[in-house]
Every structure is written in structure tokens, then in C-alpha cells.
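Handing you this structure, nothing more for now.
With one protein chain removed, the remaining protein chains of the complex are shown where they sit.
Showing chain A:
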Amino acid sequence: MLGKGVKRKREEEEEEDLTSQDWWLEETTPSPNPEEGASPAPLPPSSLFNLSIFKLHHGLRRGEPDLRHLVLVVNTLRRIQSSMALESSPPEPPCPAPVDPLPVAPDAPLCTSVSALLDDLSHIEGLCDTQTSFSEDIPLSRPPETGLDPGRPAPLGSLELLLEDGLEGLFDDIDTSMYDCELWPNLKTDSGETEDKIQGQGLDVSELDYLMDVLVGTQTL
């Protein structure tokens, strides 16, 4: 502790400023400079996951998304997802990290952000039967499907469950060639199951018809 009336030296002050930022420091990067002091507190992957979901959501809200930004964020999401999946598979995790890769605590913000994401996606042309309310059907704390297919990019687990056909809808609206045909491919492929879900969830089919009319109308112009 400092004695009475003793001014702290300038160097010490600056040292304190530096360490106050530690909580943002990466868990996986080792501290290269020994002068930085105690190793920083790790940032849980689930927070990074939430942040990435938010970025995805924010990026898609823009009129014309930046494809590079989108691809990099999605790839980062995949990395985080597979890392969280790997953490959940061993029975006894070596470190005191949360056993459940999707802990209950962040459920609410994750659910909210993903729902908001879906809400926006449903208004983007080219997407079809996005389901608006999932919280009752699919428990978010369910661990993502194991057995990652090496030939295919790792699915985003719960995000994929909520979005029909995974990430297809995320990139569709950017490509103008989708206006040619196959407007609602998902409806055709998963006809029986999907239609039940649509009617069961109370999704406004007339809204979909209106969207289709608008799109078809622009094509004939």
C-alpha cells in the first residue's frame, strides 16, 4: 500500500492502465512479453460466439453485405463452434470452463439475437419458411451434433437447426442469379414436413405469396 502523501510514480500509473484492459485478451494466444505481468483472464468462447452472431446479424442488416466480412465472420463462428463442440465431448473437462458449451446463462441473449436474426432474414428475398418461434421446440442447451463431416464445413449447431439448410440463406440474397428460378427450393424439397411446420407455427403464408408475387412481378418488367 502507498504511504500517506507519497505520489505514485508515473510508470506505475501507466502499468495499471495497461492491465485494466486484460479481460479482452485472447485465451489462446500466449503472452509474448513477460513484462505484461499475470496471464490475462480467458474470454469464454460462448461470448465470442455471441459477438460473432451479432456481427453476422448486423452485417446482414446492411443493404448490401460485405461478402469478405461475412465470410470471415462465418468462418470464425465455425471455428468457435467446433472448439465448443470439442470442449463438450470429453467427460471431464481439464479446466474449470463450463461443461455445457452453451450455458443456460447466456441463453436469453443468444435466443434473442438469433430470433432477431431470423426475423430479419425472413424479410430478405429468397428465404422461405424461416420459423419465428423456436424456444419451445428446440432446447438451446442441447449440445451440437457430433461427428463433424470433414468434407463439409462444420455446421453451426443450434444456428443450423434454427435456419433451414444451414447457411444457405445467408448468402443467397447477394447473388442476383437466384432470381432466375427455384425461388423456394426448400419448400419443394421438404414439402410435407415443412408445410406442417408452417401451419403449425401460424406463419403467414399469404405473406410469402405476396413476396413471391413481388419477385415474379419484377421479373416480368
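Heads up, the rule we're going with is that a contact is a pair of C-beta atoms (placed from the backbone, for glycine too) under 8 Å apart; a residue touches a chain by one contact, two chains touch by 3 or more; residues count from 1.
The rule is short, and it goes like this: contacts and distances are computed from a predicted model.
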item	value
Identity of the absent chain, which is to be given by its UniProt protein name, from "Cytosolic Fe-S cluster assembly factor NUBP2 isoform X4", "Phospholipid-transporting ATPase 10", "Adaptor related protein complex 1 subunit sigma 1" or "Serine/threonine-protein phosphatase 2A 55 kDa regulatory subunit B"	"Serine/threonine-protein phosphatase 2A 55 kDa regulatory subunit B"
Residue ranges of chain A at the interface with the undisplayed chain	11, 14-15, 17-18, 21, 24-26, 28-33, 35-37, 40, 43, 45, 48, 51, 55, 63-64, 66-69, 71-72, 74-76, 79-80, 83, 152-153, 165-168, 171-172, 174-177, 179, 218
